[in-house]
Every structure is written in structure tokens, then in C-alpha cells.
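Every protein chain but one is kept in place in this view of the complex.
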Amino acid sequence: MRNLSAILAVLPALALAACSSDPAPEPVEQIIVREPGAPPVQQAAAEEPAVSGENDEAAPIAAGKSAFAICSGCHVVDADASSTAGPNLHASVGSPAGAREDFAYSEALKSSGITWTEAELDAYIADPAGKVPGTTMVAGAVQDAEQRKAIITYLTSLSAT
Amino acid sequence: MGKWSRRAFIGAGVVAGSALVVGVAVRPGNPNDELKPLLADAEGEELINAWVKVGADNVVTAIVPHVEMGQGALTALGQMLADEMDADWAGVQVVEAPAIDQYVSDSIGREFIAPNLQVPEFFEPTVAGGFLELAQAMSLQITGGSYSVRGTGQRAMRTAGAAAREMLIAAAASEWNVPEGEITTANSMVSHAKSGKSEPYAKFAAAAAEQSLPAKPKLKSPDKYTLMGKPIARTDIPAKVDGTADFGIDAKVPGMKYAAVKAAPVVGAQVESMDATAAKSMPGVLQILNMGDFVAVVADGYWQAQQALNTIGTKYSKTEGDKLDQAALFTRYDEYLDEAGADGGDTETEEGDAADAFANAATKVEAEYKVPFLAHATMEPMNCTAWVRDGKCDVWSGHQSPLGARKAAAKAAGLDFEDVTYHNAYLGGGFGRRSENDNIEMAVRIAKATQYPVKMIWSREEDTMQDHYRPSATSRFQGGLDKDGKAVAWSNIHTHLFDPQEAPTVPYYNIANHKIRKVDVPTHLRFGPWRSVDHSQHGFFIESFVDEMAVAAGKDGYAFRRELLKDSKRHLAILDKAAEMSGWGNTLPEGHGRGIAFVPSFGSVIAQVAEVDMTGAKPKVKKVYVAADAGFVVNPDGFTAQMESAIVYGLTATLYGEISLKDGAVQQSNFHDYQMLRINEMPEVVVEIINGDHKRLGGGGEPGLPPIAPAVTNAIFAATGKRVRELPLSKTSFA
Partner (left out) sequence: MIKLNVNGQAKEVDVDPATPILWVVRENLEMTGTKFGCGIAQCGACTVHLDGKPVRSCSTPVSQADGKAITTVEGLAEEDGTLSKVQQAWIDAQVPQCGYCQSGQIMSATALLKNNPQPTDEQINSAMAGNVCRCGMYGRIRSAIKIAAGMEQPAAETGPESTKVEA
């Protein structure tokens, strides 16, 4: 069909991205932790208390790390990580609000004059928009006082390292 | 005469997909016989022809080989079928065709491959048949390119509806023993006034199915339309207000587990090593997979999978792409453009002697424009659910090309096409993103490794960073005006050309000497179709430069374009309409400006005028007037919504859209750094439609986008004298 051959020549130029390569290879590495329905694997404690006396600190920090999980959607804590949707909180406790170079804080927070003491953090995390109207932290309020305490304990432990 | 109540949604029937395009006789015999056994469903249902099903309760089901992604395709196509068929709309259902071979969008194939192919009538069946085979070979079942109404609707749905009506009349005439010419149809009833007989379609459905398909069913003229041209309510909307509409991400498969994934940030890099020590002991974790190009965690829930994935440390291989950052990329464009110089590159179109005309022009205008990569950012992040076991594979997603997805799944699973079932759902935004198969392939690969059903959901970060982007581009122009300020020369060289091929050309503007060239510049990023594709860049480039030429000619942008378009009545009508709607020429408040832009695309002709308030620190787009000619608009409300939608999609990009690179990876990740336009920045949009040609329809989904960026930047110039040549506007200070 003479019309078709001319048309077929045009086909490769068509941006139909259905072209895939050879059947995908097997996984390079497959770690099977457990099968569906099997009981959860025994989880190692987040921090092994190595020396007596440090026991007192390990558990609340671990609990705080767990409470921090919901915050990790916007906040990273590694010393050398760049800020993401929210500022990196690595050295936040004890610092003035709006301190990080790599985050676009709201004017409201930058000019708040707040220094992040535990009390200030507690008030802010309980109700960010109420404490600092105009803050870009539109979510993440923690209403439970115990949870806030745990989170702050965790954050404080970061600054200490 | 009883009442015909609406039946509950019955799911897709299986019907022959022969193109009911004029004069086609692709399959010998009545296609219905072949496939009748496959149509299990209920007793009393009869096939009439390729696209129509009539149930015992007189419910007419329109089977549509397109997906619903918000553009109203299902409803519009249903209107076209039902109108030609004289069906009662209250008893009409519109159903998406299943992902099987018999349903292909060969109308699209034809439009894509040879849009203006004119063949003598006696060749028509062969060519159309050829396209059908081709379409099937490529598993073309695509929704995109603004084709559903103007392709499938105009060519197939209307023909199917008209054919069905003629077959019903033939059946009734035979049964009643009266001339066909004395029979009338309306609201799914066949009547013979003379004898007072009147019966529902269902009564003759079986007999009609025995009739052969008419060679050339007669289509209505607009004065006879009963449904086409009406703003009928969309059939999919009710489910979208009560939470029952299922999108790809909502798939529910018993025993299903969840996967979070992270692919190498630089395209082409591989995972060199993965440290999953912490992840192994995180709650809910089932498996951790290094797939080479991405890492996946499978868990009891998506959030658990993502939390565990976040703890995995990955090292990636080095690639050439690592060196690329935003500045280096545009430098590379400059280098290629510089090297092409006055004569290099690939010529796309040429007439007269542009170089000469420019050299001798009374006034010379030169400009260079730049636009960035853009992400699709569909509201529903990319996802796919797959189950591979016992030589079979099932896949669930929302996809623009269901058959293509099915094919890709088969390949990824190492199975035959026949062993794969693809289940399509509503799409939470398509815009071209969901015509790719990367999510399908990834999910199938994971499911193949686990052997139980897995729902893979991309985080918004993954979705933003692993897109198939709208390409960035640089475009350079040289324009010449004669002593009367008339355009006599147009030279353009630009980077990249993707699709449609005619996007950088301006055949509708009367410029005697023009030469348009392109250079291809290699980049490691993945590209893909993005709403209006290359028109999104070239609309901005062309309409900005036309405006700059107008300014150099000392003429108003509307008047200048008017002269350029003077031979095209249809184009002029639209340009004039936009100017009239916007009160062009009337005084605006201090610091406000109006900009006009004219872009024909996808068969439609659109002009827009934007009113912008420049009194603040940032541009505020207050109002957009749209004049549109799409041949004949089947659903004016749906079409208007598409104009509003395309304007917002384009305006978001104009104001904020930028995907930038650092060390070869995309820098943006979520909505805090890939900013969206929100309700507080929504302009007022006014749309007027001119139905300029009911025989040649234009598209609705995309044409509203290309004019918005230049309309806005032209308005900014009018208000401030400042010419913006680079997008997004957030890069420019207007303080």
C-alpha cells in the first residue's frame, strides 16, 4: 500500500513513548525480610545503651525519634543535609529562629525574635500559626504535650552530638 | 409506553472495533458475530454495530476508546453518538472501552500520521483499513493530542450513531412492512405516524443487528442537532464529588502490599550500592529491592514503605549527566545555536529569501527567548498496581494509552500480551504524563520479584524529580519590516523539536520571506508530551516576537496582527472577537496593561487578551478573554472548562514553572519549591466561541494553553515598557 510505506517512515519520529527495552532483568539484590502475614521481625532497639547511666537518656530519645516521624515529611536532621520543605533542624535547639542560610523562612518567623528554648519550641509546635502568624509551617501542630516533650528531647539530643 | 429508567453502571461490553469511518469495509462479514460470544453479560442485549449496545430496557451504551482525565471526552463522545442515533440522553451511558485489541483509536492514528491525507473515495476503505491495522499493530488506544472529539467523535461516534439509527429504521420498516422514508426516530423510539405505531429501539435491536452496516450513513447538519452543541452535564462528575470515583491510586486487590520507590536522581545512573541495615528492621517492611535503576521497599502500608525507604543510603554510579547544571545547559544551547550560525541546523520551512529580506529591511528586530523544563505535576502522583503470578499478569492504573500500557506490562513481565489484563481507572491528571509507561514497567518488575500484588506509589518528590519533562529551549529571531512597518522577513532558529512538527511555523501570518530552522541538542533528561507540547514553547516565542515587531513598527499589537492575518477570514474573526471582548483600546487604570496573543493549534484557532496589574511587586493577571473557534463545539460548557483549565496550567508555568538542574539532577521536589497557582491568583476567564466549520472540528484540551504566556508578557510590556524574554516570570524583578 503505497500510502502506508510513506507513512510508516514517519512513525519512528512519533513521540509514542511505548518503546521499552528488553524485558527487565531480575533484581540486582532482593532482601526478603518476611512474607506477607508473617509476624513482624524482632526489632532491635533504636539505640543500644552501651554504658550504664546512659540508659536514662536512650529511651526518651528513641521515643522522640519515633514521635518525630510525622515531622520528617518536611524536616531533615542530618548535619550535612540541605533543608527541604522545612528547615533542617539539626542544630535548631538553642538557636535563633530563622537562622539557616539554606531555607526561605517567612518574614514573620525571621523577625519574631524568638530563640528556640525548649519552652519556645513547645509553644510553637503546639500551634505554629497561632504562635507566629504568617509562618509557612502550615501543618505539623502537635497537640499532645507528652509527644512534644519527646520531640524536643530528640531535637536536643541532635544538638548535643 | 412505559418509562425507561437508567440502569446501574454495567462495565465495559466487548464489541468489534472496526472503524466505522465512512465507507470502510475492513472486516468481511458482520463483525458482531465474531465477538458476540464474548459479550457475556445479560440476556436481551443485542449488538447493533461497533460502538453501540442496546439493552432490553432500551438503555443505549456508548463504548468509547478513550479515557476520562477531566477533559469530558466520554460525555462529549456520548453526545455525538446519541445525537446521530436519536437516543434519549437520559437512557444513554458512556463507557470506556476495555484494553483489548478491537478497540483502537485509529482515527487518532490517521490524524497523527497523515492529518490532511486526501484520498479518492474508492481508496478510502483501504486506507482507513490500513490505518486500523497499523493502529492495532502499535496498540494505539490513545487519549491525547486533543483528538477525542475531533478524531474519534467526528469520524467514528457520529457514523456509528447514524448507522445504528439507519439499521433500526431498516429493521422496523421490514417488520412493519412500510417504507423506510415514513419512519421517524426520537428519544430511543421508532415511530410510524401513518399507522400510529411506536416502539422502543430495544424491540428492533436484534433485527437491526442482522442488518449489514450501511456504507455511508447520513450525518446530521447542525440545524438538526439535538445534543451536540449543548452544555450537557458530565456523566463522570457525580462520582467525583462523593469520593466514589476510583483513580489508579485507589486500586484494591486482596492481599495487596505497597511499594515506595526511589530511582537514581541523575537519569542513566545506576545504584552502585545500597545500605538497607536500618530499613530491614523498620515496622511493616516485607522486602527491599535493588532493581539496578531504582530501589524499592515493599511493606504492609505505603507510609511504612516510604519511611523505611528514607533510611536507605544509596550510592549511584557516575555519568556524563552529572556535570550538567542549569547554566551549563543553556550555555550548551547557545553553543549549538552559535555553531549553526546563519546557514546551519535543519530547515523546517523556508520561503523566499529571509536573510536577504532581513538585510535590506528598513527596520530590523532581533530577540532571543528562553523557557525552562516543566514538570507535569498531576495531582495524583504516578502509581501502578501489579500482580504477576502463574504466567499471568494484572495491572491497574490510570493511563492515557491502555493498550500501550498492557503491551509494556507484558514486556516487563516477560509474558505474552494475551496473558496480561490491564484495568484502567480515572486519571488524576494526564497532561501527557500518563502516556508514558515507566510506572507500569517499574510496578510489574517489583511484582514479578514478589509474586504477590503490589501497589507502587511514587512520593511527590519522586514524581517531580522523575518526570518526562516539557523540554527547555532557546529560540532566536530576526525580523524585518519595510518602510511601512509591514513584516517582510522572519528568521527563526531554535533548539529541539518534539511534536507537533508545525509548532514553530507561522503559515497563517503573511510573511513573504521566512526561514525556520532547528538544532537538536543532546540532554540526558527524559522528555515527554506536556499539555500542548511544542506549542507551549513556540506560542510564547512567536507571539512575543510578533509583538516586538509590532512595537518596532510603531503599531498596536492587535492592528499589526490584523494586517498579518488579512487573508484568513476565520482567523481574523477570532482575533477581532478577542479584541472586541476585551475592550481593546479602552483606557485601563494606571499600571495596568493588555496583551494579545493568537495561536492556532490542534485544529482550533484561539486568541487571548490578558489584563495584567503591574502596580505591585509581582504581576497580577486579573482577567483573560478567550475567543475560540474549534469548528463546532460539541459541549460548550466542557469546552469552556478546558479553556479555563489550560489557562491555569499555562499561567502557573508562566508565573512560576521551572525545573532546574544541579549536578545533573532535578532540584525541585514538591509544591513548596515547584509553586502552584492557587485560588487567590485565579484570573477571571471569559470565553466566547465561534463555530467556524462544523465539518472540520478542532481540539479542546490543549489549544487554550499556548497563548497565555505571551498574552501576559505582552500585557506586562504594555503596562511597564519592560520586555520579558525568559520564563518563568519569577526570575524577573518588577520592583
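Lettered A and B in written order, each chain numbered from 1.
Everything that follows uses one rule, which is that a residue touches a chain if its C-beta (ideal position, glycine included) is under 8 Å from a C-beta of that chain, and two chains touch if they have at least 3 such contacts.
Computed from a predicted model, the values in this text were never measured in an experiment.
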Listed residues B:246, B:353, B:419 or B:726, member touching the removed chain: B:246
Full-complex contact with the absent chain, from A:32, A:69 or A:145: A:69
Selected residue (touches chain absent from view) among B:88, B:644 or B:658: B:644
Where the missing chain touches subunit A, by residue: 66-67, 69-70, 73-74, 85, 138-140, 142-144, 147
Subunit B, residues in touch with the chain not shown (by the definition above): 69-72, 222, 229-234, 236-247, 249-250, 252, 258, 283, 301-304, 306, 377-381, 426-431, 457, 459-460, 633, 636-637, 639-641, 644-649, 652, 670-672, 676-680, 682, 684-685, 687-691
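Definition applied: only the chains that are shown with their structure count from here on.
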Rounded Å distance between subunit A and subunit B, as computed from the means of their C-alpha atoms: 35
Residues of subunit B touching subunit A in the complex: 112-114, 117, 119, 123, 126-127, 130, 134, 138-140, 142, 255, 257, 271, 274, 276, 280-292, 300, 307, 310, 401, 404, 407-408, 411-414, 435-437, 441, 444-445, 448-449, 452, 468, 498-499, 528-529, 669-670, 672-673
List of subunit A residues in touch with subunit B within their complex: 1, 3-4, 7-8, 10-11, 14-18, 20, 23-36, 40-41, 43-44, 69, 72, 84-85, 136
